[in-house]
Each structure stands twice: as C-alpha cells, then as structure tokens.
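Removed: one protein chain of the complex. Kept in place: all other protein chains.
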Amino acid sequence: MAEAEVNSYVVLGAALFMLLNSAAICVYAERRIASFIQNRIGPNRVGPLGLFQPLADVVKLLLKEDVTPVQGFRTIHTIAPMIPVVTALLTVAVIPFGDGIYVTDINAGVLYLLAAASLGVYGVTLAGWASNSKYSLLGGLRAAAQMVSYELPLGMALASVVIFVGSLSVVDVAVAQENWWFVFLNPLGAVIFIIAAFAESNRTPFDLVEAEQELVGGFHTEYSSMKFGMFFLAEYMHVVINSMLITTFFFGSYHLPFAGYWLPEMSTTAKAILDITVFTGKTAFFIFLFIWVRWTIPRFKFNQVMSLGWSRLLPLSILNFIVIAAILFAINA
Amino acid sequence: MATYAFVLLAVLAVASALAMVLNKNTVNSALFLVLNLMSVAGLYLLLHAQFLAIIQILVYAGAIMVLFLFVIMLLNVDEEESLFDKFRAIYLVAFLLGVVVFGQIVYSLGGVTDLLPEISADMAYVGTVEAVGEVLYTTYLMPFEMTAILLTAAVVGALMIAQYKVKTSDQEE
Partner (left out) sequence: MIADFGNILLFLIHGALFVALSLFVAKLIRPHRPNAEKLMTYECGEVPIGSARVQFNNRFYIIGLMFLIFEVEILLLFPWVMVFQDIGWFAFWAMFVFVFLIFIGFAYELGKGHLQWDIPRPVVPKYVEGVGVVDDYPAKEPASSEPALDEPALQTGVNR
C-alpha cells in the first residue's frame, strides 16, 4: 500500500510538471506548424531552432507592466485568470497514463471531468465582466454561452462511451479498450466528442470568444502581463488536456490497436515505457490536429456555432446514446 | 484527519455564506455562494456521498450559478440600496424569527457528542452512482419521471417569461 502511495505521488509530480511544460512545447509547436503551413520560417532566433522561444515569452510576460482598467473590478479581475489554469490542472488528476500509472482512480471519474470542465466557464465570464469593457463583456458572454452549449454533447458522448464500460472510473474506461478502441464501436460519439472538445477549448473554428476582427481580444482585451499569460497558458493546457481526453475515451488510451489480441507479455518496466510512449504519441497527434485545424479552417459565425451545438449535435448525441443502448440490450438479451 | 477536514469545510461554508449575505456587490455575493456550494460538496464527500458531491458541483456551481451570473449581468443591479433606511416592524419580526430558528438549531445540536459518524461499508455504498441508479430506476421511478415533467414545465414557463416584451416607445408613438 505504501509503495502504491509513493508511486501515485511520483505520478502526481510528473503529471503536474509535464502538463505545464507541455503547454510551453505546445506554444512552440503551434508557432512552428503555423509558419510551416503559411510558408514562413517562424521563431528561429532564441536557442537552436528557436526552441527557447516559450521561455523568452514567459520572461517577457513577467516583465510587462500590468494594467487594470480603473473602472473595472480589481478583485475579480485578478481572480478570473487563475480559475481556468486551476481547473485545467484538476482535470489531469484522473487520467491514466499507462497500466497502473495514474494519480488517482475515483469511482465517479467521468462525472468529475465534467465538473472540472463546467467550472472553467467562470474564468472567461468573470474576466469579461470585471474588465468593464464592451468587447470583454461580449467576448465573455459568448464564451460562456458556447462552452455551456457544447458541454451537453460532450456529456452525452461520454455517456455513450461509459455504456460500454459500465463503470464511471476513467481507469476502467482505459482498460476496457484493450481489444477494441471505442472509436470503432462508437464512431459518431467520437466525432461529436472531438467537435465539442474543440469548442470547449475555444479554438478555431470556434474561437468566437476572441474573434479579433470584431471583438479586439475578446474576454482578455483588458488583460496584460502575467494575468494575460495565465489565460494563454490555460488555452494551451486545455488543448493538451482535450487531446488527452480524446485519446483516453476514444482512441484506446495507452493501448495499441487491438493490443489484447497480439501484444506479447512484457516485463512491468517495458510495459510502462511502452504505455507512456503510446499515450504521449497519440496525445501529440491530437495536439497536432488542434493546431492543423486552427490554421486551416476559418471561424464560424456565432449563430452557426449555436445552431450546430443545439439543433444538430445535441439531438444527434442523444439519439446516438439511445441507439447504442438499444443495440447493447438486444445483444445481451 | 476527517475531523480536521470537516471543521475546515464547515468553517469555510459558514464564512462564505455570511460573506455572501453581507457583501454589497451582487457578483461577489454570487461567487461566495459558489464557494459555499463547493464546501458543502466537500462535506458530502466526507460522508462518502460521491454522486451527490459531484452533482452539487456540476448542477449548482456549474449550471445554476452560471445562470445566476447571467441574470445579475443582465439586470445590472449596480446601485446599492440600503435595506435599513427606515425601520419597519417586519424587520424586527424577521430578526426574532431568525433568532428562534438559530436557537432551535443550537439546541438540537447540543446533544451531539461525536462530530462525524463512523461510516460502514453499507453506508459508503449508498453514496455511489450505482446505488443511486438502482433505486432511482426501480423504487423511485415515478418521482423520477415526474422530475422530467417538472423540468419540461420549467422550460416552457421560463420561455414564456423571457418572451414577454414591454411595449417599446416606438410602438407607443
């Protein structure tokens, strides 16, 4: 028992450390891939291949003057940027990175993930409201409405996965995919989940929140210095986390495709290394997908986002859920 | 350990509730209410009621309070109105009633000696999602379906209210 405790603390520290670093790597990747797609060079001055660019960004943000509009609400203006970072960090607590490598395995892990996502709404809404700027207010409201709307298809897609597992523990979800990834069993759910995950992390094509042509900076118009840095960090942490969630729930978590059928027995260490490599590789692919989509697809209009979420994805996800339930009943009966 | 957590959460819950009532800014009040709801969720967790705790955070802190924030922002209640500008008899009555209720609570708590009950395996099971599902879809099916009707009625009612529009000055001309 004591050994397991120590183990989970090691994973905890590693997870926290890696998540913060992966956000930095993600920023660098985004800029390099964007410049590749747009036929530019991108950051290449700081360090070899511009690898230390994120570090330079952080130093710059730390040294910038912080400006809070006098008419705004000072306290809430300061608290708001902390919320998305903390909720993003909370999410990673239940994600398994390998066979037996997880921080914590709670009985209601899937619901816990939803709860952490739903609390993230406060950050943007309060930021928009506390700035006392019209752009910020509109950006914050849009963000809240959008995140709230896409949480429903997200929840239904998760429910349609859990139906195969029969347990709300995320670790059980990962274990259940040893033979068949859920993307094969539930492809519609996977599509809905990926779309909703894009919308939840406020990335293009759903980045109405900071549509710069109409809203300047959206909810963070009035933010500068490290407070802006927090929002920036949170955005990339959400990209990383949503990639992890897509991997965990639909793309087999740490399992290779159909691993149960052909993968030979291995020693614990080798298995752990393989698991973590596979998990990281898949997550990296989905991070790449996030970036790829951002620099390829233009932004939707707000009415389109809303009508997609409410009159398409939500009924579709509920229908998907009911059909899957009926099929499972028919098979078991 | 659990006792310390309980004391901490209880103090947090009471303090945030007081702060919510006493704060003059409505948005601050709403945020203190969120804090209060979360500490109550923590108390549920101490009683091994996982489902209830997570529902508390998801529905109350995540959905209802977002709705509250929308309403507060929509209504723009910026001006502070002092409740105690003039004395009214009803305030005295309300105060006395409050004192009576508080006294009752203190009196009923007087006999309690152990802070936290010992939680057996059976009690812990009741709090899990499976246990809730088992009773919800068999024994309490009727109230459960009633909830759906209630929710539908709430939607329709709220939409009727939201739809209502005062005649604009345009039309009065």
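Letters A and B mark the chains in the order given here, with residues in each chain numbered from 1 onward.
The rule we apply is simple: a residue touches a chain if its C-beta (ideal position, glycine included) is under 8 Å from a C-beta of that chain, and two chains touch if they have at least 3 such contacts.
None of these values were measured; they are calculated from a predicted model.
*Asks:* Which displayed chains make contact with the chain that has been left out?
*Replies:* A, B
*Asks:* Looking beyond the chains shown, say which of A:25, A:46, A:191 or A:216 touches the absent one.
*Replies:* In the complete complex, the chain left out is touched by residue A:216.
*Asks:* Determine which one of A:30, A:57, A:151 or A:275 touches the chain that has been left out.
*Replies:* Only one of A:30, A:57, A:151 or A:275 touches the chain omitted from view, namely A:151.
*Asks:* Which parts of chain A are in contact with the chain that was left out?
*Replies:* Output for chain A: 8, 12, 16, 20, 61-72, 78, 81-82, 85-86, 89-90, 92-94, 103-107, 110-112, 118, 131-138, 141, 144-145, 148-149, 151-152, 155-156, 159, 162-163, 166-168, 216, 221-222, 225-227, 229-230, 301-304, 306-307, 310-311, 314-315, 318, 321-322, 325-326, 328-329, 332-333.
*Asks:* Can you list, in ascending order, the chain B residues touching the missing chain?
*Replies:* Where chain B meets the chain not shown: residues 45-46, 48, 50-51, 55, 58-59, 62-64, 66-67, 70-71, 73-76, 78, 124, 129-130, 132-134, 136-138, 141, 144-145, 147-149, 151-156, 158-159, 162-163, 165, 170-171.
Keep in mind that, in the parts below, only the chains that are shown with their structure count from here on.
*Asks:* For a test of understanding, state which residues of chain B touch chain A in their complex under the given definition.
*Replies:* 25, 27-28, 31, 34, 50-51, 54-55, 57-58, 61-63, 66, 69-70, 73, 128-129
*Asks:* Please name which positions on chain A make contact with chain B in the complex.
*Replies:* 73, 75-76, 79, 106-108, 111-112, 114-115, 118-119, 121-122, 125-126, 129, 137, 141, 144, 148, 168
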